[in-house]
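Taken from a larger complex, these chains appear in their original positions, while the remainder are omitted.
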Amino acid sequence: MDAIPFFFLLGFVARLARSDLKLPGQLYEALSIYLLLAIGLKGGMELAKQDPLQVLPQALAVLALGAAIPLVAFPILRRLGRFDRYNAAAIAGHYGSVSVVTFAVGVDYLTARSIPYEAYLPLFLVLLEMPGIVVGILLARLGGEGGKVRWGPLLHEIFLGKSMVLLAGGLIIGWVAGPKGLVPLEPFFFTLFKGVLCLFLLEMGLVAAGQAGALRTSGAFLVGFALAMPVIGATLGSVLGVAIGLSLGGTLLLATLAASASYIAAPAAMRIAVPEANPGLSITAALVITFPFNILLGIPLYERIAGFIHGS
Amino acid sequence: MPNTHPCKLVVIIAEEALEGPLAKDVMALGAHGYTVSDVRGCGSHGMRSGVWDADSSIRMEILCDADTSLAITRHVEDAYFRNYAMVTYVADVGVLRPEKFVR
């Protein structure tokens, strides 16, 4: 059986049982730096094998998907959930962006089942990192009383935030160095990847369970949203995947990306750009509900959805 | 005979996201320096355990004259108190080399 999700469960259960286990803060940072760089490198290496002109239209479509998801989520949160503009926009932005670790678990899912996929998909991960966040911020700022978006610091936060720099930097290095240039880096960045992912998932379990207390105050609607929105996202992602001609595996990964919600880049950007929003709400939704749902149940479900849409 | 001179010490405990903005602000308001450390804690916004980014806090301390301390605390009150997890306090201390800290 695949060991990966069990590490998340171990962390989750340990924290719920109030174990004093905790990973040192700087280890968490170190692991996330490693994962972001490694995924970027991998994607860049595969991109080097690709014809850029063929990938370009796909890339544009993926960018549009990232912008579209918060536009779907926002009215749901605002009308059905009765959240104020700021909180609705912030949560929507989190779901427009993506979770790197969810993506990695998706890749692992395909690898374990020997399902092939377009190896340059990490490029889409990089592309989906930001548009959702930008749209989320626009939703909060435009039409509201304020309306004054300070774009300078915002764009800075988005394009030069930690995760963007590592993902895009890794992508470019991988692309420039190419498969041959990366051979000596393989043992560190690729062979160890899955083990490091396990450690990170252990930590995610601890963190998610540590935030679980917020569930009590967040309300039932948010829980429902955090379970339904990934499925909506996955469906949109699957439709687009088929439309742009991805394989079944690639479609599943795009669906997984669309289903995932950011808990690294988005919280940091939203905290600066939409401080009126309560960060507890977005994090509860993205990290405590959507993330475990995706890695434990979502991905197999999205395989069906992707398969169904692919088949039809 | 004491060799120290009266000075204000402003301490701000806040979300890590504010480290950059606060550093900029206090220097713009007349401080000549600041010192930051990583902390964790608990308050009206709940537990902030310092394990990951969104959950981390910093403690910034600023030695400055009374006017600057007033300017800093007022600014912090206006700009951040409503939306961010933070507390601020001011103490009277004695510094060596007072010329380092007055505006």
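For clarity, chains are labelled A and B in written order, and residue numbers in each chain start from 1.
Heads up, the rule we're going with is that a residue touches a chain if its C-beta (ideal position, glycine included) is under 8 Å from a C-beta of that chain, and two chains touch if they have at least 3 such contacts.
Since the structure is predicted, the reported quantities are computational estimates derived from the model, not experimental observations.
A single instance of every chain kind is placed in view; the whole complex contains them as A x3, B x3.
Throughout what follows, only the chains that are shown with their structure count from here on.
Per-chain CA centroids place chain A at a distance of 34 Å from chain B. In the complex of the two chains, the chain B residues touching chain A come out as 15, 17, 21, 38, 45-47, 49-56, 80, 83-84. Interface of chain A with chain B (complex): residues 22-23, 25, 28-29, 203, 206-207, 210, 213-214, 263-264, 267-268, 271-272, 275-276, 279-280, 283.
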